[in-house]
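Just passing along the structure, written as structure tokens.
Omission of a single protein chain aside, the complex is shown with its protein chains in their original locations.
We just call them A, B and C in the order they show up, numbering each chain from 1.
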Amino acid sequence: MRTFFNFFRDAYHNIKRNTLMSTASIASVVAALIIMGIILILAINVNYVVKQVEESLEMKIYLSDNIADERVSEIGEFIKATPHVATVEYLSKEKALEEFASWFGENEDKLLQGYAQNGNPLPRSYVVKVDDAAYLENIYDTVMAQEGVTDVVYGKEYVDVLLRFNRAINMVSFVIVVILSLVSLFTIYNTIKLTIYARRDDVEIMKYVGASNAYIQMPFIIEGSVLGLIGAGAAILLIRGAYTMILGMMQVNAALPLSTTLAPFGMVIYQIAIYFLIYGFVIGAAGSLISVSKFLRTSR
Amino acid sequence: MRTFFNFFRDAYHNIKRNTLMSTASIASVVAALIIMGIILILAINVNYVVKQVEESLEMKIYLSDNIADERVSEIGEFIKATPHVATVEYLSKEKALEEFASWFGENEDKLLQGYAQNGNPLPRSYVVKVDDAAYLENIYDTVMAQEGVTDVVYGKEYVDVLLRFNRAINMVSFVIVVILSLVSLFTIYNTIKLTIYARRDDVEIMKYVGASNAYIQMPFIIEGSVLGLIGAGAAILLIRGAYTMILGMMQVNAALPLSTTLAPFGMVIYQIAIYFLIYGFVIGAAGSLISVSKFLRTSR
Amino acid sequence: MIKFENVSKTYDGNELFALKNIQLHIEKGEFVFLVGPSGAGKSTFLRLILKDFDPSDGKILLNEINTKTLKKAEVQRLRRRMGVVFQDFKLLEGKTVFENVAFAMEVLRRDSKTIRKRVLQVLEIVGLDGMAERYPVAMSGGERQRVAIARAIINGPDILICDEPTGNLDPRTSFGIMKLLENINKFGTTIVMATHDKQVVDAFNKRVIILDRGLVKGDRQGGYFY
Partner (left out) sequence: MIKFENVSKTYDGNELFALKNIQLHIEKGEFVFLVGPSGAGKSTFLRLILKDFDPSDGKILLNEINTKTLKKAEVQRLRRRMGVVFQDFKLLEGKTVFENVAFAMEVLRRDSKTIRKRVLQVLEIVGLDGMAERYPVAMSGGERQRVAIARAIINGPDILICDEPTGNLDPRTSFGIMKLLENINKFGTTIVMATHDKQVVDAFNKRVIILDRGLVKGDRQGGYFY
């Protein structure tokens, strides 16, 4: 009985013997995974940054001077109950004036004086933060419909651009991911095809001896999956290295706010690692299987 | 005399005969160029957007109420003469007040009334646009030192984040370009090595007949460069197609402000095309030359 | 056992007949020499038995079964009961001599101890003792040919097909190999052997089929008459 051990021994020997072929296969897995890894990390980072920007967005809800304090708290409760509202902060007329006056350097006193005589022109307001910028427009509509709310301000143009930018980034990176994935898959498939082509004599000879298809395919599949796993391992190490390097460069260049947004990936890399290993294994095994099966079908 | 024509005829025949090898080589050139093309286009687009944002940045220079009108024009002249200042606009006290008052809905009248009695608290100012956000800090320092300037405001944190973001994007994309270029080069080199490996018998036999190195290398080099050119051509077409597709998708999804920033590349693609063809040619020829020379050196 | 019924074979891109209207019967246990000039169709004849390809016309019966109707798995089973020595040896360049011979037994799922014992035995019989761990590139032409012979005979096949098995061997070694084949034949293996070696054909008094330009030009007992 030919045991599995034999197949692995053969795979090991073949990989050692066909250094060139093996390196090529591993290289194309590494290449594919590095490309995907970079895109993945970039996409996650961009989303992360966009999320942070979104969360820092403020919406100001100005209240009429002509409503009672009860109504003000009522509106406050209503806002708090609105979906996707993260935090709500109340700004009294006095606080608003203080904040406002502080914008004017040497003319601050003059300004405050003017208001002291004419009454504070600044309205009461709620400052709202949301958890998703996409809902700002909805919230605007609901809150605006409340009696006693005079105006709601949230930098509509800015948010629109941001949302569109975000959507564009997502779309572009989706297209790029698809294209590059196809490119890498094609490269891997090609490489495996080349390596099997280089060993077509082996396949032919095995057929002459009456070897079953499974017998012929098995060593290629095992070899392919081993090479895929090795490639995945190499890619993981390389990406980790590059990531660390970029983090290092960023910290040297400047205390960037971005460097902190990259940090969490020290953890994420381990999740990526698992997917990479699965990917390497599957692509190596499947690529070999497809190539060698195709070859078996077309040859006699 | 063996003419160049013969070499080309041979290259043509070899490409036709070794479909598998040829497709593989072309595929890896295409893969490399698509990757580089995408990165190139992305990087240019990001820079383009960042530039646009930079150019929309405003710096406000507030002037003391205690200086004569001559001094105000003097400061205006000085600002205009400062390097990297693109436009300068003067904002009088009245205009400032008008603009300011318009922010307050129902309280506008009350506000204007207050000022009519107490004097306009808003200072005169210059609104400056620059051609490069990186110089905002410099300009701030020079202008701030001028007598009669009370304050200069330009959203320092925002600009800092933007600049850092820009720098980070440039650095990250540089690292990515370097990594992916290496990856693609390695893949191409590997593919060519594999194709030459598959024809090692040819090389060996040629040596036995006393063929000179140049004679042996020539067909490989010609074949390599032809394959490289074909790959470059395919990559150009693919990128153009993908680009058009993305533009189309963007126009369908929404009238994005971004879609206009992408437009100029309809032209740029022709410049990229030339570089791609050169790249394909050089990488094909050089890759073949290096691989076959190495093979000639190591074999007898 | 092997029956050619009006068999013709033409190759793509070659309008000439490699074999034309061959009518032949080889009995179980026979030892047949196939002779004839270069390009006569000897290798084509052997490859038809092996079902390397099907005849363009007519049919080939192995144990009364038309080889054309065989399914993939049946072809595999058939080949496991056949031994083949190819004109160009067809050794696995990436495997050692031992592995080259052993894998024909592995296909039959024999256990590795039996395989090891038997392979070393057979290698000794063909005169390659001590070369088990060599790779084919590191062997002389005749040595490679003997590896191919070892692989062909190791499973004690029902049919042994040999295409010039002594083309790269000196007369003495050839004679030894021929004696070995004769022995195998005595134990029931049908042998069909294409050869140019007059000495061999003359020395062993067997049935000789003479091919010439795709036609059977003779079919008699003993002697290289071509």
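As a convention for this text, contacts are C-beta pairs under 8 Å (C-beta built on N, C-alpha and C of every residue); 3 or more make two chains touch, one makes a residue touch a chain.
It should be emphasised that the depicted structure is a prediction, and the values quoted were computed from it without experimental measurement.
Asker: For the chain omitted from this view, which of the shown chains does it touch?
Answerer: Output: missing chain touches B, C.
Asker: Which of these touches the unseen chain: C:25, C:109, C:179 or C:198?
Answerer: Of all options in C:25, C:109, C:179 or C:198, contact with the hidden chain holds for C:198.
Asker: Out of B:86, B:127, B:182 or B:205, point to the residue that touches the absent chain in the complete complex.
Answerer: B:205
Asker: Based on the whole complex, identify which of C:27, C:111 or C:170 touches the chain you can't see.
Answerer: C:170
Asker: Counting contacts across the full complex, list the positions on chain C that touch the omitted chain.
Answerer: 11, 13-14, 35-40, 42-43, 87-88, 127, 134, 138-143, 145-146, 163-164, 167-174, 196, 198-199, 224, 226
Asker: Where does chain B touch the missing chain, residue by residue?
Answerer: Residues of chain B in contact with the hidden chain: 1-3, 6, 14, 17-18, 199, 201-202, 204-213, 215, 300.
Note that in this section only the chains that are shown with their structure count from here on.
Asker: Hopping along touching chains only, can you work out the least number of steps from chain B to chain C?
Answerer: Each step joins two touching chains, and the minimum needed here is 2.
Asker: Indicate, using Cα centroids, the chain positioned nearest the centre of all protein chains shown.
Answerer: A
Asker: Look at all chain centres (mean of CA atoms) and spot the one farthest from the centre of chain B.
Answerer: With centres defined by C-alpha atoms, farthest from chain B sits C.
Asker: For the chain pair with the highest number of C-beta contact pairs, give its two chain identifiers.
Answerer: Top-ranked chain pair by contacting C-beta pairs: A-B.
Asker: When the C-alpha atoms of chain B and chain C are each averaged to a single point, how far apart are the two points in Å?
Answerer: Chain centroid spacing, chain B to chain C, equals 67 Å.
Asker: Take the average of all CA coordinates in chain A, do the same for chain B, and state the distance between these two points in whole angstrom.
Answerer: 22
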